[in-house]
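Here the complex is missing one protein chain, while the rest keep their positions.
Naming follows writing order (A, B and C), and every chain is counted from residue 1.
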Amino acid sequence: MIKDGKNRFSRLIQPVFVGMIYLFLYLPIIVMVLFSFNKSRISVRWEGFSLYWYQKLFQTPEILDALRVSLVVAFFATVLSVVIGTLFVVASVWKKSDYMSWIFYGNILLPEIVMAIGILSIFTFFQIPLGYLSLITGHTIIGLGFVIPVVRARFVELDPILTEASLDLGATYGQTFRKVLFPLLLPSIVASSLLVFTLSLDDFMIAFFCSGPKIQTLSVYVYSMIKGGVDPTINAISAIFLALSSLLILILSYLKVLDLVVSNE
Amino acid sequence: MNNLFNSLKNFYDEWYPKVVIIGVYLLIIAGFLYSPRVFEYFSNEQSINVYAFTEFVSSEAVKEFEHETGIKVRIQYFEFNEELYAKFKINHGEGYDLITPSDYMVEMMRKDGMLQEIDHSKLSNIKELDSRLLGKYFDPENKYSIPICWLVYGIVYDRDIVGPNFKQANLGMLFKDPWDLVISDVVNKHYRVCMAQDPRDMVYLAAIYLYGRTKNLTDVELAQIQDLLSKQKSWVESYTDAGTPYFLTGGIASVALISNHRMKKLQEISNKFIFQIPKDGSIMVIENIAIPVKTKKSDLVHKFIDFLISKKIAMLHANLYGTNSSNISVFNEKVAENSNFFPKDTMFDKLHLINNEISLDRVDSIWLGVRFS
Amino acid sequence: MKTLRKIFSEEIAFVFSCPALLWECIFLYLPLLVLALYSCFEFSAQTNSWVFTLHYYRQVFHSLYFRVILNSLKLAFTATLICFTIAYPVAYFLAIKVQKRFRTFLLFSLILPSWTSLVVQIYAWFFLLEQDGLVSRTLHWIGLIPKSMHLLNNYFSIMVGLVSCFLPFMILPIYVILDKMDPRLLEASADLGADKIETFKRIIFPLSLPGVYTGFLLVFVPVFGEFAIPSLLGGSTYVVWGSLIVDKFLRARDWPFGSALAIIGIMLFVLIILSCVAIRNLVKRLRGVN
Partner (left out) sequence: MKSIRFENVSKSFDGELILDRLNLEIPAGRFFALLGPSGCGKTTVLRILAGLDAVDSGKIFLGDQDVTNQPIYTRSINTVFQQYALFPHLTVFENVAYSMRVKGIKEDEVKERVYEVLKMARLFGHESKYPRSLSGGQQQRVALARAIVNRPEVLLLDEPLAALDLKLKEEMLLEMIDLQYKLKTTFVYVTHDQFEALTVADKMAIMNTNGGIEQIGTPKQIYEFPASRFVANFVGNTNIIEGKLGQSEQGQVVEVDGLGLFSVYVTPEKSAINSSSSVYMSIRPEKIFISKKERSEFSNHLQGTVVDIIYYGRSTQYNVKLKNGLRLMVFEQNEEHFPQESIDYDDNVHLYFQKENIVLLEC
């Protein structure tokens, strides 16, 4: 009996620990959502339920604009870095010129401020207008640093045996990529896309320096609001964004798309 | 000779295609990056791009201006003057049509030739400006800048902590050891302090406390300032702007350095706190509008400036943000409403502007020393 | 592989790899080179020309700045270590203990918090950690602390912020490796008489090391360069490398010095990594000899 009890205890301790860690990660999120419904102007005391900040949010076009800019930039930066990153991986693995891959570690190693200043000086030097494109360019650099290692790891795992089998069966390189490698690389591509998307949304430095006078991303907007403490409208938009992305994830997981990302098959 | 020719030819054969490929890609990338220029060329939208402090140009005002004139205004916000300067330093502020530098920044930008002269004749509301804010050191003839509002730093304290002996807030509340104040019965309990985020403010404030001036500080004096700030660190809770309300309302700090417009917000949450301008003087900041030298939309910008300093908008902003308006009639009205937040005329002389005498490098090295002491 | 090489022709490979490489060179290495040049040249007004100087590097080494860098390394290392300690059991649990159908959901809920702005999360911690905040009260209730405590503006709050923001980046790579592990290995180990702890020590952990290294990099590097969390949650009482650089570039506009700081920080970091690798190889070789 005693042994059984001990077993039950040790069986419980792990889920409880993991649960606590999840709680730890979600605490700030819960607080944020809570305060988006708070009457008070400063997120420090609960003063009663109110939808005021949501109402205000939809009357503040800058925030919605900023959110739109963030999403557009993140989307295109993700697509661009995935496409050119995957092309690079294909070429470097098939040509066995792996030595080139190390240069992409720089993207992860450099502090973002250095990258941002660097990109801005190059853009200014060449008189390139700042705006969506400069942001996409900068975020693509960040993205490449993640896409290439992630996709490459998967590619090396698959190659060469499946590539050879496919070529042997009469498929050309293009067909081999489309019909064999791409479906098998898809999990890593989706995973790295999610990563790049997240990083692009969160990035402040490049967004701050390279956005130019006409647009700003949500992260920059949020940062510029810091001085007065976080405006609850920021909480509101974060809550909405969070709700939307949770919904997306629920739908995707219902459609079993996510299993594709997680499984190794 | 033949050999050399062959090796050259091999080199050429090998690299020729690659150079072509690289060239094509560079063209594509360039086309991609420069494409906005093309759209820009064809668009003749009437618009101005504003780069402003977070709390000085409201979206309400912008909406009204757009409605009145049909000119589109895009605003971006910055937090520190230095961000503005850094951006302008790199790309000469290209694309921005209106900026709001603080006093000392106007001087720096003016000296660096980043600002355009302002045509006063185009500003119908210029006579309404508070004359006390004009002709300051950073722009003696206001050729390059027009004040939009101003702030003063004061001391906010929890009314519970002061004892019967206490009359008027002074800088000693920030710089003297709270234990000493408890012992000498000025305050009745020990407290912690919140200071501002910008180290520059800290250094100048300490100079006012120690020497009553912010000019001609010697190296010895600067070293003393560093000592003072280092000592002060032990009772400082945080050097923050945004966090101050949290720490005050949370009971973590009882005394803080705060600007009068931020105090207004604090007042809205809690009435436990009293705001006073220290009797030994304080720092004031004049926020200005200026026009970057590169803008081509000077006419539109002048319209917008005139709009911003008009009584209606100045009133709107004063109500919204609690800043001291540069429009004299608005300011007087506000003072009449609630004199607590505004310096009295007698105090005005004791308010110091930040200047560029102490280089930022110097400030930073003092600051690093403080934080590492 | 030579035929693959022949048919997947040199030209096509070049065409494929060019965009990424060009992008990288133009927008990362070219600017970096410019900054590096900045850090070792000084404009001399007398000769009206640029003069080579190591002045800025000397300045970094001879002052508090170097201590700041070392401190940030220490901070990053501690945060990474804490992340690792927490992340490993979580990753282990997700990869080995959880049923497959819940796994996807749990993994994605791990990433979800990082889709909200960092600053917003940090401000939420403000509320949680203050004097009468949730955390302090809970700790008091459990009995860990004698009375409700003020948990902000210190090392603790910085750590809480760092760990909560970067934990997922440690969990995911470890999870990926553990998930791939062949369960037969565990059976084989058990069969050979190893108990659970021994199996973990000798099989699971060594095999999961690549994931640990990746996680280490993914956490250590950004924490090392992080400036927002230490300055917001540390009440500006902690100076870190990231905020020094931001200060130098943004506020002081001392670009050469900022570049020198950045370069020395990166060098130091790379040096640490390299020496770790070297030590590992040395240990391996020594073991091999014995």
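Operating definition for what follows: a residue touches a chain if its C-beta (ideal position, glycine included) is under 8 Å from a C-beta of that chain, and two chains touch if they have at least 3 such contacts.
Bear in mind that the values here come from a model prediction, so they are computed numbers and not experimental data.
One of A:73, A:167, A:234 or A:249 touches the chain omitted from the figure, and that residue is A:167.
From the set A:15, A:61 or A:183, the residue in touch with the chain omitted from the display is A:183, counting the whole complex.
Residues of subunit A in contact with the chain left out of this view: 161-162, 164-172, 175, 179-180, 183-184, 265.
Throughout what follows, only the chains that are shown with their structure count from here on.
Between A-C and B-C, more C-beta contact pairs join the chains of A-C. Comparing the CA-atom centres of all chains against that of subunit C, the greatest distance is found for B.
Our note on geometry: subunit B versus subunit C, Cα centroid distance of 33 Å, whole angstroms. The distance from the centre of subunit A to the centre of subunit C, with each centre set as the mean of the Cα atoms, comes to 16 Å.
In subunit B, the residues that touch at least two other chains are 83, 243, 246, 250.
Annotation for subunit C: residues touching 2 or more other chains are 14, 19, 23, 26, 126-127, 130, 232, 249-250. Of all the residues in subunit B, the ones that touch subunit A in their complex are 32-37, 40, 49, 51, 54-55, 59, 74-79, 83, 87, 90-92, 94-97, 241-243, 245-246, 249-250, 262, 265, 268-269. Residues of subunit C touching subunit A in their complex: 1, 4-5, 7-8, 10, 12-14, 16-17, 19-21, 23-24, 26-32, 34-35, 86, 89-90, 93-94, 97, 103-128, 130, 134, 164, 167-168, 179-180, 217-218, 221, 224-225, 228, 232, 241-242, 245-246, 249-250, 255, 258-259, 262, 265-266, 269-270. Across the complex, subunit C is touched by residues 14-15, 17-18, 21-22, 24-29, 31-32, 35, 43-44, 84-85, 87-88, 90-92, 94-97, 100, 103-104, 106-115, 117-119, 121-122, 137-138, 140-141, 144, 148, 160, 163-164, 167, 173, 194, 198, 201-202, 204, 218-219, 222-223, 226, 229-230, 234-235, 238, 241-242, 245-246, 249, 253, 258-259, 261-262, 264 of subunit A.
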